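One chain of protein is taken out of this complex; the other chains stay put.
Up next, chain A:
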């Protein structure tokens, strides 16, 4: 897989292209790119034909180990993960922890990390991990890493995370280049180090000259919905410092439930890839996103919570200018009713709107970067968040 980016100035919003995907050579993706979150191979609440209706484009999917690791013994009988879950037309990125699930901290050993499946804790070392990767054959993946750090992590924990991740990286890298099924897949290194600049620098120094596709800037949060509460100002110096040191021609990925305002700031610093955990988490909270709409009367709102009783007789769509199947066909009153009576269609309709809204958001971002109007767009959207920030 190949990544090309024109802008080489550090810490600016940039456009790029991901291409030469071995399994799907006709597809290419512009960055800033949105990966579509999946769990157990499903886009939550959406079966494949509904997802196809939501997005005719072949989105880049994201899967993680906690919900998929135990499927490996069955996937072995198939060509790869994507075929097993019947999403073979879509490229797949495999990451370690589930960005939508709060990762349980602790349970560290020096030669493995813990992943929590439905059946409990699973211990994974680089060899077991690479065995799974060879079965899954994702189009892009990251070496096994220890991202169990956040704002509050001790120096000792951060150092352990870095040492383990470096060690794991070497082992995974070796198997990557030796594996016929993996060597042409996109391979990424983790950048760990919590909120500690020296630690980040140390990790980057180790990783920066490796022959890889790019980096995941990891170890800033422990996943789950709480990530949306992280203010950009808290991480700005860490990200800026890291991006300044990282080579400009490599892909930079930041996973997790970042709020849209933080995503805009991260794009502004040159982060290339995000995922759709945020619209999924909002769906679980019965919220419908409005933040990127700039044409309706709900201009000030980031979202509406459709479980509120005031929507019981509101017979207008979530957003009049939205072209998704939910807004074209259903009213807030109907979705409110479905939430009240706990019908699964509520989440289906919210997910269609929220994921559509987020895909459109990324499209708009790319257009504004291309047109040189990204700053204005960013300011306009962020003004909706200024009350809070």
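Here is the rule we go by: contacts are C-beta pairs under 8 Å (C-beta built on N, C-alpha and C of every residue); 3 or more make two chains touch, one makes a residue touch a chain; residues count from 1.
The definition used in the following text is that contacts and distances are computed from a predicted model.
Visitor: Looking only at the UniProt record of the hidden chain, which name from "Dolichol-phosphate mannosyltransferase subunit 1", "Dynactin subunit 4", "Queuine tRNA-ribosyltransferase catalytic subunit 1" or "Ubiquitin-like 1-activating enzyme E1A" is the right one?
Guide: Hidden chain identified via UniProt as "Queuine tRNA-ribosyltransferase catalytic subunit 1".
Visitor: Among A:40, A:151 or A:237, which residue is in touch with the absent chain?
Guide: Of all options in A:40, A:151 or A:237, contact with the hidden chain holds for A:40.
Visitor: Looking at A:11, A:24 or A:50, which makes contact with the chain not pictured?
Guide: In the full complex, the listed residue that touches the missing chain is A:50.
Visitor: Which parts of chain A are in contact with the chain that was left out?
Guide: Touch set of chain A with respect to the missing chain: 39-50, 53, 71, 74, 77-78, 84-86, 118, 312-313, 315, 325, 329-331, 333-334, 337-338, 340-341, 343-345, 347-349.
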